[in-house]
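Here the structure is laid out as structure tokens; the discussion comes afterwards.
Missing here: one protein chain of the complex. Every other protein chain is in place.
All chains are identified by letter, namely A and B, in their written order; residue positions are counted from 1 within each chain.
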Amino acid sequence: MLQILFRRLFLGFVTVVVVSMIIFAGVEILPGDACTAFLEREAKGLILESCREDLGLNRPAVERYFDWAWNALQGDLGISANGKDSIASLVGARLGNSLLLAVCALSIGVPLAIILGIVTGLWRDKPIDLLISTSVIFAMTIPEFVSSTVLILVFSAWLGWLPGIVLTSASAPISEFFPEIILPVVVLSMVMTAHILRMVRSSVIEVMGSDYIQMATLKGVPYWRMVFLHALPNALLPAINIIALTIAWLLGGVVVVEVVFNYPGLGRMMIDSISDRDLPVVQALALIVATVYVFVNLSADMLTMIANPRLRTLYTRK
Amino acid sequence: MNKSSIIEIRDISIGFTGRSGHTLPVLRNINLTVKRGETVGLVGESGSGKSTLALAAMGYLKRGLRILEGTCHFKDQNMFTLGRTELEKIRGGKLGLVPQNSGQSLTPTLRIGQQLTEALRLHSKLKSEQYHRRVLELLTQVRLPDPETVVVRFPHELSGGQQQRVAIAMALAGEPDALLLDEPTTGLDVTTQAHILELLRDLAADTGMAMLYVSHDLGAIAQVCDRVMVMYAGEVVLEGTTRQVLKAPSHPYARGLLASIPKLSDPHLPSALKGRPPAPGGAGNGCAFVERCGIASEICRSTRPSLASGPGNALVRCHHANLSNRLSMTPDGKKVCNADPNAEPAIYLDNLSIRYSKQSLINRLCGKKDISPATVDNISITLTKGETLGLVGESGSGKSTILKTVAGLLPPANGSIVFGDGENLPREVEQRCPNHLRRIQLVFQNPDDSLNPRHTIAEILEQPLKLYFSLTGQALLERSTELLELVRLGAHYLDRLPSQLSGGEKQRVAIARAFAAEPDLILCDEVTSALDVSVQAAVLNLLNELKQKQGTTYVFVSHDLAVVRALSDRVAVLYQGRLCEIGPAADVYSTPSHPYTEVLLNAVLEPDPDIRPKLTTDDVVELAPPTQGCPFQRRCPRKLGKICDTENPPWQQKENGHSICCHIAIEQLESMQFEEINIEPASA
């Protein structure tokens, strides 16, 4: 058990290292560097040289990679291309906001998805399943900016119930994000609910068709006791992994929603830094998002392992 | 309704709606009564509807099925009119079920103790503090050693036999009046099977429970049942006492079925039933068995026979029950024996050893040597041209592993494989040249898995022909057709896909593909275990016929001792990847034998109520061979003492190349076993 844990941790770490190399190499290959961005495109000659000298950009790439990676390991993500702000502090506030959004969306989406997934799975092919399963395809496939736009149109432009965009500044306290945060949360939970629900539904259907559920029925186990005690512990195991993927997505990939609602999270910071060609920030963000992704997935694997006796016990017979 | 009957099924028909919209019956007009203290056997091949009937007795139908007519009573209650809560009270309570595959029928996330306690909570009047004691009692009752540890185990941590016992214990928790057993021993090793059957027989005797025992295996039925019903294509075709049905069956199907079972006491090849049963709804107006029957006449085609009293008071569904004794009911195929000890050798396996486990990276870096015993060790066998070597052993004995190694799919850790002409065979497939590969062909257990579902039969057969002989065009087509005819399939099979063939036909194609390479050696890996007995007989006959025509050398692996006997010239017995005994079939199957062979032979279930298996050792499943001494030391009923644990037993030679690997001297073994001999009284 411990051995597996260490092996997984090690592999996760390897993945993060590989990611950091990809990020570094990717940014390196792109034309331009922090100095060209900082000094505008026209900067040539001496100024550029001295800037590069200052930032140590004329050293070999490998050397700079190790420098960067070593500092990042210690929590120092460098400074932004504007030359003054420490990236760590810039990211800090945004990460908090992204977390707020993610937590709100998760606390609505996950329970909803699991409950509806179980309902649709148990009443498979009944009207309620058809209704929910069809709406789910809509929720899952309509682009986020489309659903956001429609929601803003209805609730903000026509009905005037909710603010359409977030005006609160990035570093404001959490309480000030309400009620502006409601619409983005709705959009995000819609998408994630759809994905998790489908997974839970098919998993419930699979488990309800298994031999041990048939046996439980024939053993005289009352229906709901069977569902909760025999079926769900098995059916919900695969949901752990997809919830992890969702968390990773919420913390790094919700660029479009953040832009539509003008929400000051990591996604918008990412797109802004790319537009500004603020490469140190891009690198730092990519590294953070990738690390979150790797370790959220790792935790999900661990959790599955703990929850599933087949994986937990090493002593297994054929 | 009769007072003493516990389960009473009246004229039941069950069916489903087919693609065409017609109702297709899977069960037709079945009557079944099980009385208190009685064990009734329900026997039939796959698709005969026996499991559907057993589940219907519990008031349960699989998705898509529905009752067309008839009733199912348990005691006084009509199972299909009961409400959910009433059903829940009966199921698992007074009416218990032991399912087919306990490994998959126990909830994987609950411990054994929890699942048994649940059964008690639902179906017993005990107080909660008494549960634990009762659980231990139940586990002891089903003869599980060390119940305290079993209680905290999860299902996957138990062996197949242990899981089956837990399932029985669970059914016993409700103190049932009747127990339904759905293929409870299928898929278990012979020794385990015999143990479970003994347990069931004792339980029936002790508790007076009524039992309905569903199985395809007449051997198991013979051991436990008082009465037997034979099912065919959704009908009962024969019903009578076990003795009537197994000793003097009056239905042609039952006779054919018996003749298709290879028997340990009979070295003849089983005879196959031709054709296959009709699909649901395909039986037409006449007798369902008419196409396969040897004594069918005009009336059999036009009128469906009714189940009527026949010879010896058994109930028979046949117009010509009186004529059925014309049909043979014993295997009478003639086995071809090509074994000639003076023939040229075909292949040598020299001191093969095989390891599955790879060393961990850390151990390798530290330079540690792997000291765990090899999965398969010390296998030295010489095969002569034209002979058939049977390889028997229980699951985990390494028999399939050896085949994979010979085929090059799994490189050996040590030892070599050499052709009879002295050519050394490289260890791995990738290093072997096409001619090496051509000379050894492998036929797999399950044709569903070994034939690519996306290729037509023509494409499947063409592969070796193109690869080894560069055939094209007309020559290719001719040779493919020839091969199909060799395995008794016609050229019209060429453009079919495997999914359009029956199991037996698929296995024939797989065999044809092996013969396409014109190999020196064919490796058969449990080639008949996925098939019904009547189909198995046909495949055995085919292999036998090809052996005669082509002079092929086979290595025939099986867990079924009787099947191995039916086909093999020589037999090798494996335990935990080590050879115990090797010699001519007749010698291995008679005394003296290695203690393990003896255990296996004693445990075999014959379809004869007069031959009972003898249990001489526990059915413990060992996970790894011992590090030193005799591999069978932990289970051996004739263990001498310390010498068995510490020293490798010597090979002792007898006449005919029969040798036994044991510390006990051969003469001594012979006299020990002579006293107890009863497995082969006449034919040995």
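Definition applied: contacts are C-beta pairs under 8 Å (C-beta built on N, C-alpha and C of every residue); 3 or more make two chains touch, one makes a residue touch a chain.
The working rule: contacts and distances are computed from a predicted model.
One chain of the assembly is not displayed; among "Xanthine dehydrogenase small subunit", "HcnA protein", "Peptide ABC transporter permease" or "3-oxoacyl-[acyl-carrier-protein] synthase II", its UniProt protein name is "Peptide ABC transporter permease". In the entire assembly, the chain absent from the figure touches the shown chains A, B. From the options B:G59, B:P373 or B:P464, the residue with contact to the chain not on display is B:P464. Within the set A:L11, A:A61 or A:I115, the residue that contacts the chain not displayed is A:L11.
When the missing chain is restored to the complex, the residue among A:I132, A:M199 or A:M305 that touches it is A:M199.
What subunit A contributes to its contact with the hidden chain is residues 11, 14-16, 18-19, 22-23, 26-27, 30-31, 137-138, 140-146, 149-150, 152-153, 157-158, 195, 198-199, 201-203, 206, 238, 241-242, 245, 248-249, 252-253, 255-256, 259, 267, 270-271, 274-275, 277, 282, 285-286, 289-290, 293-294.
Although one chain is hidden here, its contacts on subunit B can still be listed: residues 16, 18-19, 26, 47, 49, 51-52, 62-65, 404, 407-409, 429, 432, 434, 437-438, 440-442, 444-446, 449-456, 463-464, 467, 495-497, 499-500, 513, 517.
Simple rule for what comes next: only the chains that are shown with their structure count from here on.
Rounded to a whole number, the gap between the C-alpha centres of subunit A and subunit B is 51 angstrom. Taken in their complex, subunit A has these residues touching subunit B: 210-212, 214-223, 229-230, 233-234, 308-310, 313, 315-318. Note for the complex: subunit B touches subunit A at residues 55, 58, 60, 84-85, 87-93, 97, 99, 101, 104-110, 118-119, 122-123, 154, 156-159, 170, 174, 395-396, 621, 623.
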